[in-house]
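Let me begin by handing over the structure; questions about it come next.
Apart from one protein chain that is not included, each protein chain of the complex appears where it belongs.
Let's look at chain A:
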């Protein structure tokens, strides 16, 4: 087995037994990055020297018999909207093309405490707005399974780098599906934790009421392990959940006999690619075969989630991105004669088209005369969607859906914003309701493209979901890999 094909559990075992050094493992990934990155463009910044230094440090500690963290020596890639001290963090925007944070995001501090190795920062849609990574200032990331196709988005670089064996795992962020949809397009496991489970401190805010950080991994077990490391209450994030955090992954390997699985009929009424539909139907059958109790149910507000999402997320982004003014950090225009012109030119030159579109949409729905009709209406619909999920989770342990309505599409194929937004159909309601979901590969199409299903559980019930996902993963035996 190639070193770069290892998952976290496997790599950690070889490292612990000293059959492999962190330096060897890190070097293997750096070599792999050098080889495949020209084809994939999953990364914005590679930190080769720092990575090798961290790896050597772990090797030294291990040689001396010192205590090591749970991710000791594990090469990791981080989405470029998370602050890494002293290392470029651009959100794939011209606005932050030169930004080197002077602090670490809380998730980075937590990974450092477990002795991880930071390999690189991953490409993404600008400020996480997009479903294809085509809005990046640093060029589109290619899908490792077919480089004429997109990797999904916005965490497209984070998904592509794991699929292409450029990293053992990565972190992404998910506001309306930005971890799960690219995970599905690239054939890896993607997790959106319950809102409030992972601190957002140091994550560049897109839509603060919806954003969550989540891992992209090769296995469900790795996903639970990473969540266990990065979760927890953080005083620096006032939306961080105050509770007893469970040990994530506990009980994951128990069977799912009697698990109650709901299939909202609205899912099958959508326009879904025939092969995605078939894979979804096969997944439902597999759950029945494993002893789960599968029933049809209904999520009447499903059809409204996407509209509510684009109103709410755009309103929040218009507010959050008003901080970019060319004064304290990032890009500043060279063309101005007064302050207002400096603001306007900085923002007009620094933001890409999709970002401008969402800022405009957000300020429109927040402006006087439209606030009640759009923004307040969307927040009320959010209540109805949440009530719908609450009702379903009083009857079911998990809901099962396709992750995305199609496999990865061609670069440049989505001509209008609405065509692009429809990609988030199945993922968006999860963020609106603040619950948790995981995307797990379910098969490949005739053209050799991966497809996935999504398991959704109630807020803070990740462990039931991990159990369903782990059992599904074992049963479906997805073992295909892209060739690059």
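Simple rule for what comes next: a residue touches a chain if its C-beta (ideal position, glycine included) is under 8 Å from a C-beta of that chain, and two chains touch if they have at least 3 such contacts; residues count from 1.
In the analysis below, contacts and distances are computed from a predicted model.
The chain that is not shown carries the UniProt protein name "Aspartyl/glutamyl-tRNA(Asn/Gln) amidotransferase subunit C", picked from "Iron ABC transporter permease", "Aspartyl/glutamyl-tRNA(Asn/Gln) amidotransferase subunit C", "Carbamoyl phosphate synthase large chain" or "CidA/LrgA family protein". Among the residues A:32, A:121 or A:382, only A:382 touches the chain that is left out of the figure. Within the set A:176, A:190, A:326 or A:402, the residue that contacts the chain not displayed is A:326.
Touch with the chain that is not drawn comes from one residue among A:206, A:287 or A:374, which is A:374. Remark: the residues of chain A touching the chain excluded from display are 98-100, 102, 195-196, 209, 235, 238-239, 241-242, 301, 303-304, 306-308, 310-311, 318, 322, 325-332, 336-340, 342-345, 347-348, 351, 353, 356-357, 359-361, 363-365, 367, 374, 376-384, 386, 416-418, 421, 433-434, 459.
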